[in-house]
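One protein chain omitted, others in place.
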Amino acid sequence: MAYKTAIIRKEHFNAAHRLHNPHWSDEKNREIFGKCNNPNYHGHNYDLEVKVIGFIDEDSGYVMDAKILKNLIRELVVEKFDHKNLNLDTEEFKNVNPTAENIAKVIFELLRGALPDELELKVKLYETERNIVEYPAG
Amino acid sequence: MAYKTAIIRKEHFNAAHRLHNPHWSDEKNREIFGKCNNPNYHGHNYDLEVKVIGFIDEDSGYVMDAKILKNLIRELVVEKFDHKNLNLDTEEFKNVNPTAENIAKVIFELLRGALPDELELKVKLYETERNIVEYPAG
Amino acid sequence: MAYKTAIIRKEHFNAAHRLHNPHWSDEKNREIFGKCNNPNYHGHNYDLEVKVIGFIDEDSGYVMDAKILKNLIRELVVEKFDHKNLNLDTEEFKNVNPTAENIAKVIFELLRGALPDELELKVKLYETERNIVEYPAG
Amino acid sequence: MAYKTAIIRKEHFNAAHRLHNPHWSDEKNREIFGKCNNPNYHGHNYDLEVKVIGFIDEDSGYVMDAKILKNLIRELVVEKFDHKNLNLDTEEFKNVNPTAENIAKVIFELLRGALPDELELKVKLYETERNIVEYPAG
Amino acid sequence: MAYKTAIIRKEHFNAAHRLHNPHWSDEKNREIFGKCNNPNYHGHNYDLEVKVIGFIDEDSGYVMDAKILKNLIRELVVEKFDHKNLNLDTEEFKNVNPTAENIAKVIFELLRGALPDELELKVKLYETERNIVEYPAG
Partner (left out) sequence: MAYKTAIIRKEHFNAAHRLHNPHWSDEKNREIFGKCNNPNYHGHNYDLEVKVIGFIDEDSGYVMDAKILKNLIRELVVEKFDHKNLNLDTEEFKNVNPTAENIAKVIFELLRGALPDELELKVKLYETERNIVEYPAG
């Protein structure tokens, strides 16, 4: 018997962002988002772990070639977000508040379509060493 | 479709402890707990990861405000255990052996009541870099 | 009510390996495995996390004694693979391609028989800081 | 005989920045600073290590009280730069290009005046895990 | 021309301690040492880096055999302090306040006599991830 196996690839990108809900007053934005609402932006080194789950292929010994996964992440995620202002420079966060939760969800959706259906996908994003999100949770 | 999302917040505390079961002989305590049974105590830097799982709120983009979670952990856990002797200075381990497993369980119970029922909670505790526990497992 | 609890023990070993499928042509091996197919081998510092899941024993406060788990891992895994050439020096990889996925699976099987049935087992293997596998996934 | 002893305190802050020399053409700025010249800014999690060197005080056993050092760093550095846009929100980088080198130098100067003359000071700044500066070098 | 070369070996130990100067009043001890003065002790995972500096031996390619250095550290330092109460269980801190600075100095002195005179020695001690000392500084 064999179990499903996961491979995890880590990549990273640096970006500026600002948390802001345009339907809220400035006061409510400051109250909820605090320092993260700074209108001039602040930034992070985002560390990204992409997990792909499936069965080990008998010929290659791989769930999926980690080089192919690395290249997918760099092409679809890192090139889009690295050294960018998420609010101003990206389509994805024009109308979506770039919280760590939403960034992880957007990255999941960018990668999901590029992977075969039989492989499960999970995204873990470190906004700082102490603030981390997983999408989907698990 | 949206999946449940997890946020993880890391905090830490330093404490002394001693593993000891008062219903066992000294000899059995030494046999089972070894160096950890030292009657004069030893200590650790405990690193704590608290994971909260729920759906992303559409207005804030948060599962839960990480600042609120940070403050809950500091108030309910860190202030209670930091720079303390777990066996002598805390109510929680008067009658509970402070193994990593039991410390994680106690922290889970301290936090569980302070969080809304619809949010799942998991605790991961690093006693050292090489000895780690999760409660509940998963 | 009590949940199942996990304990995790980290160990490591250093080894040389080469990815190669003897049923493929040299050309196909180079195409699929790239630099990892180097006939003279390359190597890694493998970091290993072994997770054991069960209920906390009321007398000891342990899921399982971490010292016993450490010794099992060292005896059954580290002594076998540390400072070895996985392809040439080990029985386990004579006919199994030593991808990270397969190494994790082999380690799982080496440890599974040494643990009581009521304890679940999971293996996480870091081939590099950026390439990681879990067996079983989860 | 006793040697001089160093204490090191780690703190961190998150900020947005842009590398830009106003005396250069836009073309030259893009050529030299590449992605770091993005006019909409990008950002980092800056990890900061402050080293203070002196003799151990015989009464306290301290070179300097680490709590006092921590508070100095938080008051003079972290409050000034955390969750800020270094180019727009700070006096220090109005006319100074916020390269990692210059940020380390500015932090050194902010702290130097607050420490007794007999204590040496060194600053180490991690812009990312892979790009680090020390001021003064050594 | 060849330069001097350093080798660094990392080891660790866990211990309880209390900062206290018996020549001071209880009030002054609490004022200076704060939570670290807890009469019931607290504890840390101490990470230790021992650096030995000399010329590379032409025959072995070693400054010093890292296995010999590892064994020296374990025998002279780790066995003495690991899982101990530094104040109660050790000769070295009967009359010396176990601040990180003094622990590093004591470790230096324990190792200095066991190494040939032509090799320089430096000790770096992590009391926590954020509080570190070096003896001698440099």
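A few points about this structure:
Which chain is which? They are A, B, C, D and E, in the order written, and residues in each are numbered from 1.
To be clear about the criterion, a residue touches a chain if its C-beta (ideal position, glycine included) is under 8 Å from a C-beta of that chain, and two chains touch if they have at least 3 such contacts.
Because the structure is predicted, anything quoted here is derived from the model rather than measured.
Within the whole complex, touches from the chain that is not shown fall on C, D, E. Among the residues C:Glu31, C:Asp57 or C:Glu129, only C:Glu129 touches the chain that is left out of the figure. Within the full complex, the residue among D:His12, D:Lys51, D:His83 or D:Lys105 touching the omitted chain is D:Lys105. Counting the whole complex, the residues of chain E in touch with the unshown chain are 2-11, 49, 51, 53, 56, 59-63, 65-67, 120.
Listed by residue number, the positions of chain C touching the unshown chain are 12, 14-17, 35-36, 38, 40-45, 82-85, 88-89, 128-129. Summarising the interface, chain D meets the missing chain with residues 19, 21, 23-24, 32, 34, 96-102, 104-105, 129-138.
By definition in this document, only the chains that are shown with their structure count from here on.
The most distant chain from chain A, with centres taken as the mean of CA atoms, is E. Note that among the pairs B-E, A-B or A-D, A-B reproduces the B-C interface, with over half of its contact pairs the same by residue number. Between the Cα centres of chain C and chain E there is a gap of 33 Å. Shown for chain E are the residues in touch with two or more other chains, namely 129.
Contact topology of the protein chains: irregular, matching none of line, ring, star or complete. Which chains touch which is summed up as A-B, A-C, A-D, B-C, B-E, D-E.
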